[in-house]
Structures are given as structure tokens and as C-alpha cells.
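Encoded as C-alpha cells, the structure appears first; notes follow it.
Note that one protein chain of the assembly has been removed; the remaining protein chains are unaltered in position.
As written, the chain order gives the labels A and B, with residue 1 at the start of each chain.
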Amino acid sequence: MKLGQVKEILEAELLVGQENLDLEVEMVCGADLMSDVLAFTKPDSLLLTGLTHPQVINTAEIAEIKAVCFVRGKRPPAETIERAKEEGIPLLCTPLLMYESCGRLYSHDLPGCSQVEEK
Amino acid sequence: MTVKEMAERAELEVLVGADGLDVEVTGGYAADLISTVMANAKQDNVWVTWHLHPNIVAAALIVKLSAIILVSGRQPEQETVQRAQQEGMPILGSSLPAFEIIGRLHGMGILGTV
Partner (left out) sequence: MSGKVQFTRTQELIYEMKVGEVMTHSVVTVKPQTSMNELREVLRSNRISGTPVVSNDRLMGIISIEDFIKWLANGPPKTTVAERMTEAVVTVYDDEPLVQVVSMLDRHGFGRLPVIQRKHKKLVGVITRGDIMEGLLHKLEIGYQQEEIHRYRASHIFEDLIADRTALVFQYRVVGKDFQKAGSGATRLKKTLTRLEIHPRARRRAAIIAYEAEMNIVIYTNGGNIMAKVEPGLITIKAQDNGPGIADVELAFTPGYSTAADWVRELGFGAGMGLCNIKECADETTLDSVVGKGTRLEATIII
């Protein structure tokens, strides 16, 4: 699914990566625990998280996450936005809670990480 | 839908509290920050979480949740199991990641708060 479509479904705002709305995300991981992200996500996922500190971007970079969406309407601090620009990782921000965000994307046929074979 | 029906339909394993599954589920909540659960979850919601810490039982009791669902095959800590048994708070589990469990529950009509 294209990032632009994710943005529509989640009623999200794009914070970083205006030029990346055509980017394809293959699957979704929803997590607030960074170790969980590192353990279970596969490359090219969209990460939904309630955390906004810059370590989220480091985690995304290490785990080769394609884009990050902050849930619960939480806006990231400036350092997080800077890091995301540096690493070229698009950031979205949705007012929806984690549960609702996951539910909506799943109902639009986006798979989770256990449903997709790693390339 | 009761916790029991939900567990069967979503293929969740009952880890603790098999005798407390007749509660009606009002909706779902997911997050790992215990403070946000207390602020945002509604009574008799199910809580999808990654945490294994005994504190999750305490938080679930305060908000009067109907059940805790652990994701990614995580097993609760010993103390968490004891607390949950004492307090009659069901803990369910699944090997699936949070996104997929939530997706299934959402698809079954267990919605989140918007």
C-alpha cells in the first residue's frame, strides 16, 4: 500500500517526507517496545508507535523500517524530526489510538509481519 | 461478545483465569505505557500488550478491563501470573504480533475508541 493511502486511512498528517507519498509499505508492525520492533519486524514495514523520542528513528533505521507513524496524536520532539530527515525516513502522525490504527489498516488488507515472508 | 467467545474466534490461548471468561467485551485498547492505559482504556475493554510485568494486572484492575492479551508468544512473569490468579484477571496469549491480533479483533467487531 502506498504511504499516501495509509495517510488517508489513518487521517494522519505527514511530518517528514512530502516526496515519499508514493512509497510502498509492505506490512505493518504496531509496537511501543523497541526490542519488539527489532525482534519481529521485517524490512520495508510501516511502524506504528506511541513513542516519539529519537531512538524510534534509530530503531527504524536499524530494522530497515520504511516509514513511522506516531499514534495517539503525539507529536515528536524536534530531534526526532531532524533524525528522520537525516535518515530519510518519512514520519506520519495520526490522532487515532494504536488499537484503532491497527484495526483500520488490517481491514484494508495490509498484512502483519508474521504474514509476509522475508525477502 | 464475551471474552470466551472472543478467545475462541481469534484463536487466543487462555494463560490465566479460565473461569473468568464470561465478561462482555466492550472494545479494545493497545499500548505499552501503563499510564496511557489508565487514561484511555474503557471499562471491560480488552488490552493488547507486550508487557509481562506484574504492573499490568494492577493497571487492568484499576480500569476494570475484561482481559489482558499478550502478543508475539510472550509468557507472563511468575509474579504476574500469581497476581492475575488472585485477582481473577484473565490473561490470554497468541503467537501473533499485536497488529494481527488487533486486526482480527477489530474485524470481529471489537472496536477501539476513536
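Please note the rule applied: contacts are C-beta pairs under 8 Å (C-beta built on N, C-alpha and C of every residue); 3 or more make two chains touch, one makes a residue touch a chain.
It should be emphasised that the depicted structure is a prediction, and the values quoted were computed from it without experimental measurement.
> Of the listed residues A:Val16, A:Met34 or A:Ala84, which contacts the missing chain in the full complex?
Only one of A:Val16, A:Met34 or A:Ala84 touches the chain omitted from view, namely A:Met34.
> Decide which residue listed in A:Leu3, A:Val16, A:Cys29 or A:Leu51 touches the omitted chain of the complex.
For the chain that is not drawn, the touching residue is A:Leu51.
> Given the full complex, what residues of chain A touch the hidden partner chain?
The missing chain touches chain A at positions 32-36, 38-39, 43, 49, 51, 53-56, 58-59, 61-64, 79, 87, 118.
> In the full complex, which bits of chain B touch the chain not displayed? Write them out.
Counting over the whole complex, chain B touches the hidden chain at residues 32-33, 35, 50-53, 74-75, 77.
Rule of thumb we're sticking to: only the chains that are shown with their structure count from here on.
> Per the centroid of Cα atoms for each chain, what is the distance between chain A and chain B, given in Å?
24
> Touching chain B in the complex: which residues of chain A?
Touch residues, chain A against chain B: 28-33, 36, 39-40, 48, 50, 72, 96-100, 102-107, 111-115.
> Can you name the residues of chain B that touch chain A in the complex?
Against chain A, the touching part of chain B is residues 28-33, 36, 40, 48, 50-51, 72, 95-100, 102-107, 111-114.
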